[in-house]
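Every protein chain of the complex appears in place save one, which is left out.
Coming up: subunit A.
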Amino acid sequence: MSNKEEIRALHTPPMTNTKFDTSQSIRESYKPQLSVTQENLNDTQGTITNNSPGQNHNHVELSKEEIDREINSIEQLPTDLSKLIDLFINDLKQPKYIKPLTVIQLSSLFQNFYTKFDRASFQYLSTIHSNSGSIGSGNGGNNDNGTTAENNGNTSGNSNLNGNGNGNGNNHGSQPAFLVARETLSSGLSGIFARSRSGSGSSLRRGRRSSSLFSIDSSNVQPLLSPEEIQKQLRTNELNNYKIDKLMSLCEREVFRRILEVGTSVASPPKEELVTRANHQKKTFNVTNLFRNSPEFIEFDKLLSEKLHTLSNLANHDKIDLVEFLKLPVGKNPNIESREAFDETEDLFTNLVSHTIAPCEKIAVILKIHESMMFSQEMCNDDFLPMLVYYIIKVCPKNIFLNAQFIKLFRNKKKLVQQEMYALTNFEAALVFVEGLTCTDFISSSQEKLTDPEKDTLQMPISSKISLPSPLKNSGSVNVDVTLHEAHPEAIRSNSYDGFKYAFDTSLKNIFGKIRSYTPPVQPINLPRSSSTLSLEVDKKASSSPTRNGVAPQPITTSSSASTTTTTAAQLHEGWKKYKDHKFEDLKVSELKEIFDIYQKIMG
């Protein structure tokens, strides 16, 4: 091994020095010893995938079963986290924005919420883990040696970094209990960072470490974690990451499910209608509602649908030969045109546009569409893309463009990476290809067969008629983020009374409709300040408090606006009298502010 390294060191120039020709060096270094390189490459991959503990301490390999077991144990969101969703939806419905939010601004709010939820999930799991750690250590002690271990579990939980390992002096026989108790000390990331760096030594040091741990005068010495303990901690961390992923996808589902429950209609419909609508909506979620304030998207989608229908008709009436036009790989897979393949894909498309709600569910369907098209593990994009275009034209799914944009904007950006991102890009590329198709793309014999309306539809690319907001115009990637931060100056919040009045008509409510008042199941406004173990205060301050302290003290519906005026007058009258007998010198700042508010109301 050292030999190989030496060879490499001799021939690989420092990458930071321009005087060396890197490509030349690499070529010269590796060419004569291709087998060595190959071996090296395999070695390194083996190291990573096989998790040889001696070489790679930082990597933890979890078996698929193990992950599945842990993940499947989470079936629904814990109440503490579920409350966050209630608060978010409640916050969305506050009339606090001067202008109706565009879909991009709305997406930004969702992405911010996902980030907060992610943090909260981490805190939640850390709390759970540290709690169960304490209990576990207590039990372990009872099972093994008796009361000492139990005490260790409790005391150590309180004295994190001092690491009171010496308390285990009486506990020589119960190593497992000791390990569990020690784990309590270092639950959470801080614990790991604080301790694992000193525990990264080899197992040879273990004897010495133990002796210092158990000695009486070691109270100020921070005990080291053994490699096993580090592994255990890392495993817990890794599992927590998977759990957070699961919680995040549950969160995505739950947010949109609740938006569905709240309804999206503008007027308040009668009760019976509401029930029917709710049932209907559960089956068919219409993403169009979210794009209500961004009509360019809806228009684009409409034109694309028209184009797709035209192309589909042309293909069905043999006016164009799609297979030939797209150069489908029929030679490799003759089933492309079969009825079964079409039916299967059609079902998936229907599922995508009609029977799925959350973006994570929709992107999973897009991945399934790719899977269903796959006739070989070695299939490349020379084959995928034309097939995707073919099926999109043949199936003509409704609102396909809006669905793709919905995923792009509302899927948790942290998870919209790798193969999900690739599949979505492929999907979008297929749509961009279709929207850009014009008559001139087809052979002249096909062009002659077109009727006038067909020619009109295929006259020019849709993108030359409708300009979408800049981040989406390129439609290449979902780097929504950057644009969102630019395009979303905190959604133009207003603290002025004028803005407040205006907000009645033009608040975010208009996006979700002037919906029947939504009552979240658990404590809609009262934050889980005292009861919750989560430290959500910071998040709350960022999201909800501006609303409560500033613009909209309570959720106010448009229907109540008439009565509000009279109430205000009555309150105003009370306010006048309240400070009648006060002297200016005695007034507190808060009272002065109140008087100023009254003054402003009078002037208003």
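Everything below uses one rule, namely that a contact is a pair of C-beta atoms (placed from the backbone, for glycine too) under 8 Å apart; a residue touches a chain by one contact, two chains touch by 3 or more; residues count from 1.
Heads up, the rule we're going with is that contacts and distances are computed from a predicted model.
Novice: One chain of this complex is not shown here; going by its UniProt record, which of these names is it: "Vacuolar protein sorting-associated protein 21", "Alpha-1,6-mannosyltransferase", "3' exoribonuclease family, domain 1-domain-containing protein" or "Chromosome disjunction protein 3"?
Specialist: Going by its UniProt entry, the chain not pictured is "Vacuolar protein sorting-associated protein 21".
Novice: Just to verify: which one of A:Gln76, A:Asn316, A:Ser338 or A:Gln419 makes contact with the chain not shown?
Specialist: A:Gln419
Novice: Which one, A:Ile128, A:Val323 or A:Met374, makes contact with the chain that was left out?
Specialist: The one listed residue touching the chain not shown is A:Met374.
Novice: Which of these, A:Glu75, A:Asp382, A:Glu448 or A:Glu585, touches the one chain of the complex that we don't see?
Specialist: Going through A:Glu75, A:Asp382, A:Glu448 or A:Glu585 one by one, A:Asp382 is the residue touching the chain not shown.
Novice: When the complex is taken as a whole, what residues of subunit A touch the one chain not shown?
Specialist: Interface with the chain not displayed, on the subunit A side: 12, 15-18, 22-23, 26-27, 30-31, 34, 37-38, 41-42, 44-45, 47-50, 58-59, 61, 64, 238, 241, 326-327, 367, 370-371, 374, 376-382, 384-386, 413-419, 421-423, 425-426, 428-429, 432-433, 436, 474-482, 485.
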